Every structure is written in structure tokens, then in C-alpha cells.
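Omission of a single protein chain aside, the complex is shown with its protein chains in their original locations.
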Amino acid sequence: MTEEAFRFSSTVKVRWRDVDALGHVNNAVYFTYLEQARVDYLRELGLATDDPQKVSFILAQASCQFKSPIKLGERVTVYARVSELGNSSFSFDYRMTGGDGRLIAVARSVQVCYDYARQKPVPIPEAWRQIVTAYEPGL
Amino acid sequence: MTEEAFRFSSTVKVRWRDVDALGHVNNAVYFTYLEQARVDYLRELGLATDDPQKVSFILAQASCQFKSPIKLGERVTVYARVSELGNSSFSFDYRMTGGDGRLIAVARSVQVCYDYARQKPVPIPEAWRQIVTAYEPGL
Amino acid sequence: MTEEAFRFSSTVKVRWRDVDALGHVNNAVYFTYLEQARVDYLRELGLATDDPQKVSFILAQASCQFKSPIKLGERVTVYARVSELGNSSFSFDYRMTGGDGRLIAVARSVQVCYDYARQKPVPIPEAWRQIVTAYEPGL
Partner (left out) sequence: MTEEAFRFSSTVKVRWRDVDALGHVNNAVYFTYLEQARVDYLRELGLATDDPQKVSFILAQASCQFKSPIKLGERVTVYARVSELGNSSFSFDYRMTGGDGRLIAVARSVQVCYDYARQKPVPIPEAWRQIVTAYEPGL
């Protein structure tokens, strides 16, 4: 899977605060980059609002393979796409590259649509499903 | 796999800053909790120093299954153990529970012993291996 | 002003993630420690709830003098007290010390009671004022 598999990408400006005592971007911060790409993706598709109460899914799983360290001053590109749509869950695939094009990480997350009031999973809204399916030809 | 499988645990005091706009501990922060448990584990076994330059492994993979949200004011316990020892890589398994004993997350990370100067993986030092094997009867 | 001026203190376990590329706790993280002491203080006095919506003041100012770096593995004590009570604003004074008793930082913050719905400052609630005044003999 290369960058061509992705229609969407988002760039991250690495912050000094992102770097840890070993001089590289800390591993937990990769998940912040992934999360931001997710937020940006949903905003791009008109599926996110800035109102946190409207975010109606929860993160069920996240995993990342760290391929290359990120240095201070780098501009990182995070490619993201919805890679699976289930009944109430869906997955994102990610690919992170550095300013020089090298592969930094590949990652995946699984989200579940959730009704916070009733505290249980709910089906992916049909309108949401159609917008994502239209955007992702491979789904 | 339950808590009994772990000899080691470390507690985390949840910070206000750990919580995001949805009112729960942010997903990336779970990886900070796991990292801290790893650091605490190695310190407990005398394998860590406070000198970042002496930490001689890199993180190759991390994954987490989020089972229950963490609320503000909670005290979280992170159970950690070395679950596999390869030639140059080793894995940690984790289990996080809340103050009420409920399961919060299960997670895993893979580390690779690394020579930063030569920029290549190196075998796990024999002394390190012996200390960990002595501590973890299941290895 | 020494530790004797404070009735309240809260301890912080320094996390690996708190440390930056220079090997010391990052300056922005000091403000997270101060914030946590503030939250802990209010909880101690029964003035905080875990419901973020109930927090009815905003931070107007924060300042910190950095006296000594914090190292990994240290346990930091943050002393906090309400040092001034105005009509709608109040200030906190802080003092941070290390495990060896050395002074790490002195700091101050100013908060303003705020009605989020009407988006304007409101007087400090009388019940709140009485509880704090009873706790802080110097006010």
C-alpha cells in the first residue's frame, strides 16, 4: 500500500514539544498526528463539526508501526482513508511520510459509532455511509 | 489474560490535561501511560537509568484496545510485563484497570535493541536478558 | 514565602513524556502541574466536581519563574493556595519543590468567575468565598 491508495492527506508541523528526551517525536504523539488526520478527513468530507458533542463515535483500537524517527523541524504528511465500513464500526488506514518522502509509519484505527446517551453502539448513519463511500472508491 | 499474569504494575494519576473535549482521557495519552509503565518496569528491574542516552531500544510497534473510558480523578493501574524475548526484539503486554477494577485497555508494544551510533538493530544484551528472564517466570 | 505559607500541597509523578529534548521537564508542562494542583486544591475543599461543565471560572493570567530544572524520575510537590479574593477574580500562588527539597518554581495565576452562557464575569459565589476564606487563614 503506497500513497496512491489515499485521496486525502493532512500535514503536520512538528513542534518542539512533540520531541522527547531521545531527540525524536515521541511515540504517543504519532497517535495525536493520526487523530488530527482523522479529524481533518472528517472535516474535509463535511462529517465533522467543531462541536465535540456531535462527535458520535469512539475509538476501539489503534495501532502503529514506527518505521523511521521524526526529527525536529520536519513537516510530516499523514495520509488517511476509511478502509472498512461495517455495521456500526469502521476503520481508518494511515501512512505517514517525512519531508524527504521516506516512510515514517503505517497505522490503523477502528472506530465504533456510539450513542453516548444510551451508552451503546449504534449503526453508522446512512447519510454518513454514503458520503464516505462516494469519497472512497475502493470501499 | 488477567492481572494475575503480571508481577509488575504502576499507577497513574490522571491529570486534567489528559482529558480531551469529549471529557475522557484522550486516546494518545493511553500510550503515554503505557510508556510510563515501561519506564517504571525497567527502573524496577534496574535496567533503566535516568540518562536518556542510555536507553538503547526503539519502539517498533504499539497497539491498544480501548475497553472503557477513563474519567477525570481516576487512579489507573497499568500492569506490564515482558511477554516475548527475541534475538534483538522484545514485546511488552499491558493491561490497564480503573479504580473500580474494570478493564480499561489491553495493549502491546514491540521494542528493538538498537545501536544509535551505527543505526542498526543489535542483539539484546545477555545481562539484560537474564534479569528479565529471572523476573518473568513465564518467559 | 516558604512552604509554611501553604496548607495544601499535591504531588506530581514526573512522566517520561513531560521531558523534552533537553532532558528536563518542558516549561509548558510546569503549567500543567500548576493546573493539576489547582484542580486538586478545589477538590480537597469540595469546590470541584468531575463534571467539566461545572467549572465556572476562566484563567486570566499565569506566570512562572523557573528556578531549577526537573529531572526524570523526580517526585515534585506543588504547594498551592488562594492568595487573593476579589469581587469576581481570585489568585493562586504556587511553589514547586523537588524530592530533595530544592525550590523548582514559584508561580501565580489569576482566575475570573465566569458565566459561560452569558459570556461575562460574575461575582465569586458567596458559599465558595466562605469555604476558601475558612481554609486560608491569611485571606
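Order as written gives the chain letters A, B and C; numbering starts at 1 within each chain.
Criterion: contacts are C-beta pairs under 8 Å (C-beta built on N, C-alpha and C of every residue); 3 or more make two chains touch, one makes a residue touch a chain.
Keep in mind that this is a model prediction, so the values were computed, not measured.
When the missing chain is restored to the complex, the residue among C:63, C:87 or C:130 that touches it is C:63. Contact between subunit C and the unshown chain involves residues 20-22, 26-29, 31-32, 35, 52, 55, 58-66, 69. Along subunit A, the points of touch with the absent chain fall at residues 12-13, 15-17, 19, 23, 32, 35-36, 39, 43, 50, 52, 71-73. On the side of subunit B, touch with the chain left out of the figure occurs at residues 16-17, 19-21, 23, 26, 28, 72.
Methods note: only the chains that are shown with their structure count from here on.
Same-residue interface: subunit A and subunit C share over half of the residue numbers found at their contact. Centre-to-centre separation between subunit B and subunit C, using Cα means, comes to 30 Å. Subunit A and subunit B have centres, each the mean of its CA atoms, that are 23 Å apart.
Each of the following residues of subunit B touches two or more other chains: 32, 35, 52.
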